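Structure provided below as C-alpha cells; questions to follow.
Every protein chain but one is kept in place in this view of the complex.
Read from first to last, the chains carry the letters A and B; within each, the first residue is number 1.
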Amino acid sequence: MNERLLLGRSIETGSWVHKLDARSKITGMLLYLAIILLSHSWAAMGLLAVFSVAVMLSTRIPLKYFIKSAKPLRFLMLFIFIVQMLSVKEGEAWLTLGSFSLYEGGLRLGAFSVIRMLFLVTFTSLLTFTTTPGKLNQGLEGILSPFKKLGLKPDRLTMMIGLALRFIPTILDESQIILKAQASRGADLKELPLKEKGRMLVSLLVPVITSAFRRAQDLVYSMEARGFRMDAPRTRYHRLRWGTADTLFVVMFIIMGVAVAVL
Amino acid sequence: MKETNIVNETGDAVISLEGVAFGYDPEHPILHNITLSVPRGQWVSIVGPNGCGKSTLVKLLNALLPKSAGEIVVCGQPLEEETIGSIRGSIGMVFQNPDNQFVGATVEEDILFGLEGLCLSYDEMDERLKLYTEKLGISHLLSKHPGELSGGQKQRVAIASILAMKPGIVIFDEASSMLDEGSRNELLVILQGMRDEGYTILMITHDADEILASDRVLALHGGSLAADLTPEELFRDQELLARCHLREPYPWQLARELQRLGIRTDVPASEKELIDTLWPYNYSK
Partner (left out) sequence: MAIQLQQVSYTYADRSLWRQTALHDINLSIAQGSMVGIAGATGSGKSTLLQLFNGILKPSQGTVQVLDVTIQAGEKAPRLLPLRRRVGLVFQFPEQQMFEETVEKDLIFGPLNFGMSPEEAKARARQAMTDMGLDLELLERNPFRLSGGQMRKAAIASVLAMDPEIIVLDEPTATLDPLSRAELIGLLERLCREQGRTIIIVTHRMDELLPYADHWALLKEGGLMFQGSGLALAQDPDILERCGLSVPQSLRYWHAVARRFGLEGEQPCLTADSLAERIALLQAEGMRDSHE
C-alpha cells in the first residue's frame, strides 16, 4: 500500500531542488536516463552513485523514501540479474558446476543492469518527491508546448494525467474495500479453485468500473459547475520561471554525462 | 467582507423559474411545470423523497443538465447558450460526495482550479486563496492530498474553492449526508455565517436541523412543487413530512406527543426549558 501511495506524492522540505522549475527537473531526468545508458564501467557506476546520492541528500528527504520507491521492483531486478548472469558467457569462468559455468562477464552485466534500474527508479522518484503533481504537469505542458504547432494539445494531456494521478489512489482504496466485501460473501480469491477465480474477478471489476463511471460523472459536474471549459484560456498561479539554478541543474547533468562517457 | 456582488438587496429575485420542465421522455418528465422565485439572501431548503427531482432541479439552474421547457433567469440573465458561462460564475455548487468533487491533487490546487479558470491575476488569486482558506479554517492543509483529509475537511475545501470564485448563490446538493455528526454541525455554522454575509443558499437536505435553520422550504414530490412554506409550517404538517420522507426535530416530536396526551406545551428550546415549563413549581418528590 505504501508503494502506491508514493505515486504522485510530493514531500515538502523546501530544499533547492524543490524550488527548481519543473521543466529543468524533467530535462535533468531525461539526461539522467541517457547517463545511465552511457555508464559501462565500474568507475562510471561509482561516480554516478556518488552523484545520485549527493543530489538525493540535497533534497533533505530521507534516503529511505527513495529506497522504498524501488521496493516494488525488487523481484524484477532479481529476475533480470539472474537472466543476465546465466545468459552472458564472457570473460573467465568463476564457478563451474558440471556443464554449467558462471562467467565474470555475466555477473558484471547482471550487476550493472540491476544497479541501472535501481538508479533509474530511485532517482526519478526525486522528480515526484520534490514536485507537486500540479507543478509537474505544468512543467510537462511547458516542455511539450513546442508540439502545439503539430496539433498536439499538451494541456489536455496534462489534465488527463493530473486527474488520473488524483483518482488512482482513491480507486485503489475502493477496490480494496470491494475485495474485502466480496471476500466476506465467500469470494476469497485466495481460498477458491482456479475455475472460480474468473467469476470472482467479475464480482470485483463490475463494482469498481461502475463506481469509476459514477466518480467521473460527479467530477464532470464539479468541474463544469466551476466554469471549466475545454481549451478555454486560463491563468496560472504558479508560473514557470527558469532561473540560474535551473541552468546550473541541467549543466550539472550534462557534465555528468560527459564524465561517465569518458570513464 | 468587501465583496460588492453579494450585497443584500432583499426583495429582488436572483433566481426565477417559469414553467420549467426536464425529461428525455415528454410522456414521463422528471420535472414538470416548476415555477418559483428566490429573493437575494434567502436560505432555501429543498426537500422531497429520493427520485423526486431535487438534484435535477438544481442542476438545471447552471445548465449542468439542459431544461426541456420553460424559462430560467439567474441574476437578471435569462439562461441561454451565451449566458451559461456568466451564470455558472454566479452559482457555486457543493456536491454530496466529498471525494468526487476534489479536482486538484492538493488543497491548494483544488482551490486554484476554479480561480485559474477565471483568468485572475497572481495577486488576486493569492489574496483569495489566503482569505478563503483562512475563513474555512483550512490554511494549514494547503499542501495536503485529499486522501489525508476527513470528509468534513474535504467539504470545507469544496466550499472554500467555491466561495473563492465569489458566487452570490451557493447550492448544496446533499452536501452533509456523507459527513459525521461533528462535521455536520460545523457545516451548519458555516452556513449560518454565509447567510449573515448575504449569500443566497439553496440546500437539498433531509436533515431536520438544517431545514430548521433555513428561511424557506420547497418540497418536491413526483417531479413537481408540492409545497412552498416555512420550516415551522413543514414540521407541523405530518402528512407532508411523511410524503417527503422527513421527520421533525426531536423537540418537535416530543411536543407533538405531549399534546397528543393532552399536555399543552410549545416546542421547547432546550431540555431545561421543557422541565421549567412542565414543572414550574420547584417541588421535589
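Throughout what follows, a contact is a pair of C-beta atoms (placed from the backbone, for glycine too) under 8 Å apart; a residue touches a chain by one contact, two chains touch by 3 or more.
As the structure is a computational prediction, the values presented were derived from the model and not from experiment.
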| item | value |
| --- | --- |
| Omitted chain's touching partners, listed by label | A, B |
| Touching residue (missing chain; options A:K180, A:K197 or A:R229) | A:K180 |
| Contact partner of the left-out chain, one of B:H28, B:H140 or B:R260 | B:R260 |
| Chain A residues touching the omitted chain (full complex) | 1-2, 5-6, 9, 174, 177-178, 180-188, 191-192, 202-203, 205-207, 210-211 |
| Chain B residues that touch the omitted chain in the full complex | 49-51, 96, 147-148, 150-152, 174, 177-178, 180-183, 185, 206, 208, 242, 245-247, 249-251, 253-254, 256-258, 260-263, 271-272, 274-275, 278-279, 283, 285 |
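Rule of thumb we're sticking to: only the chains that are shown with their structure count from here on.
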| item | value |
| --- | --- |
| For chain A paired with chain B, centre-to-centre distance based on mean C-alpha positions, whole Å | 42 |
| For the chain A and chain B complex, residues of the former touching the latter | 5, 8-10, 12, 132-134, 162-163, 165-166, 169-170, 173, 214-215, 218-219, 221-229, 232-237, 239 |
| Sites on chain B touched by chain A in the complex | 59, 62, 64, 85, 88-89, 91-93, 95, 97, 99-106, 108-109, 112-122, 125-126, 129, 143, 145-147, 161-162, 165 |
